[in-house]
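Missing here: one protein chain of the complex. Every other protein chain is in place.
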Amino acid sequence: MQKIAALMRQKAQELLSSGQVQQVAAWRKGQLAYDNAPAVFTSPEACADLVYDEFCPANLSKYLLAATKKKLKTAVFLKPCDTYGVNQLLKDNRVQREYVYAIGTPCQGMLDIKKIRAHGLKGITRITVSEGVVQVETVYGTQNLPQRDVLLDKCLQCKGNAYMIADTEIGEKLATPEPRGDAFAAVKRIEALPPEERFKFWQQELSKCIRCNACRDICPACSCEQCIFDNPAAPVAGKAFADPVEENMFHLIRAYHVAGRCVGCGECARVCPQGVKLGLLNLKFMKDINTFYGPYQAGSDATTPAPQVTFTQGDVEPSAAGQKGRS
Amino acid sequence: MFKIAKAKWPELWQALAREGQLYLPALVDGKTDFAPWQKDTKVDLLTAVTAKSLKQLFFAQVEPLMHFQTSGKKVAVTPQELPAQPTIAFGVRACDLAGFTILDKVFLKEPVDTFYRARRENCTLIGLACGFPEETCFCQTFNIDAASPAGDIQTWLVWDNLYWESRTGKGQQLTAKLAALLTEATAEDAKLVQAQQTKIRETLSKLPLGRLRFSPELAKHEQEVFNSKVWEKLSATCLSCCGCTYVCPTCHCYDVRDYAGKDGAVERFRCWDSCMNGDFTKMAHGNPRKGQLERFRQRYMHKLVYFPEDYEGTFACVGCGRCLRICPVNLNIVKVAKELEVDLHV
Partner (left out) sequence: MLGEKVTVADKTAAPAPFEPKIVAFCCNWCSYAGADGAGTARKQYPANVKIIRVPCSCRVNPLFILRAFQRGADGVILCGCHPGDCHYMTGNYYTRRRLTLLMSMLNFMGVATERLRVEWVSASEGARFAEIMTSFVEQITALGANVKLRDLRCKK
């Protein structure tokens, strides 16, 4: 990974000093062992801080919205899964291709600090990864963990190492984590529950929400100029957990609005401070779209119309969908 | 000082719950947070930083303020009753307790926030020393001592014993009611507690942020800080979610809204607000802070400059490190303060 980071720094410096791009979106080193932050670099000198390791999970594609608005040609480092997000933004006409310089960046799966902490590790001072082993040094001692055990959930649904969009690539492609079985297994488990159980599950799950809106703000498909839940004129208590129905509505509409556009990057679930299983709602829509309208992967290109903006004359009737799985 | 052995803790929780609604750190779905105690609660006294701060105990995320019943031109107002239930919070860490002293400055100053005051006065706070501080902790930056947490009662967990010391009248009253459960601690015990205190302070100094200091100079250069060029660099990747403000023990902004229900019934409630929100302090002419940069700057100006200006140099931060843990893009007050100090050469 260090080699890749060096190549990235070099590339970023080249692009900036040649004037090919005006800014570079990448990651900057933090103060802790794992807190690399997405950052925008505007000068070759600043790129000294550019870093890349197993703690760069953030999908940078959303920063292209601001780049387009400011009309700044932006080089963006994209892991294979992040490239789907860029395509979706291009397809939604929210990002202009002329402002994007996409750089495919190899990835072997990102690590989840929450999972590392769940092993009882506190006071972490250093984390090193080599050959499938994550060594965590803390003020209380050192422990080795198998890498696969502490991969982010989204990396266990990895879509592979191919870039869907890239103007150039950094280094050689790396082997991405083997995806964990059926992506829809969790959705199917819930579908199999009786309706009352499903209702209870979601009430409990969504009641954890504190309405920080991070799921919406990080999503490359959530790109409205103003969100309906931010509109003070709309009769929604957008800021607060005021009523359970309101929560349900926020989450249902959030997932619904990206149905057919959700690229499955898993960022919503990753950023949720409360650990709400948000990805399940998106996966349910993906599964339904696949079942009703044929297999579809949002973001695999920038042209195929999304299932929600197209139709066939023989589409399934809503009543049939409502009946499915009802006990 | 008193002590109580681990085997007796369930009895202790029960006894405390009899005196008021008991809140303590509980493990739910792999996450530790303060929760009302029930018989089957998995109490977690080892995790130093709960996911959210305890501020919602006194400053609820959503709180009804009053109710209206309108019919034609008539409006009948029913004020919301002040909360009267006694509460006890056990296992509160030094940083959260320090957070309350900061909230007190805001809510207990005239005009007093009666809801906050009622809840605050009805609550007995039992502090717990941090046996295992985490890498995100930096309370020592603000001279908060994680080894003697304060509160009405403060406690230490050493091996399988909980050591108990009341510090206020309220604490003594509660301690007196628990006499049957508590045994007098010996001089040996006092040594054990002292040893733990030393160890906690040592551990804290070894942590990555152990030697962190925030420069008091920041508050003296309001204009320079406000106009610093680092805001653009720092705010460029902030998502404007309000995670940091909601978990923060010292963020205290709120919004007041009306909910119009059926048949002319209206509920006026307040809810947490965040300077990260697009409609924060929105006025008739629009939002005074138009973009990402202004909103981001507002949060840190408030914590690092405006608050110290208003309250004798006190930063509106207690170093609990929750914003370091929650931020989806790893931005936080430490990074901001450091960048500013470099930029302003202070």
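Order of writing sets the chain letters: A and B. Residues in each chain are counted from 1.
The rule we apply is simple: contacts are C-beta pairs under 8 Å (C-beta built on N, C-alpha and C of every residue); 3 or more make two chains touch, one makes a residue touch a chain.
This one's a predicted model, so the numbers in the text were calculated from it and none came from an experiment.
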Touch with the omitted chain, as defined above, among A:35, A:112 or A:246: A:246
Residue among A:72, A:156, A:174 or A:190 that touches the chain left out of view: A:190
Where the missing chain touches subunit A, by residue: 187, 190-191, 193, 195-202, 228, 235, 242-243, 245-246, 248-249, 252-253, 255-256, 259, 281, 284-285, 288-289, 292-293, 307-309, 311, 313, 315-326
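The rule is short, and it goes like this: only the chains that are shown with their structure count from here on.
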CA centroid of subunit A to CA centroid of subunit B, Å: 30
Subunit A residues touching subunit B - in the complex, by the definition given at the top: 30-33, 35-40, 58, 62-63, 66, 118, 122-125, 138-140, 208, 210-214, 216-218, 226, 230, 232, 235, 237, 239-242, 267, 270-271, 273-275
Subunit A contact footprint on subunit B (complex, rising order): 29-31, 48, 51-52, 61-62, 132-136, 203, 206-209, 233, 236-237, 239-243, 246-247, 255, 257, 259-260, 269, 271-274, 277-279, 282, 292, 324, 326, 328-332, 334-335, 338
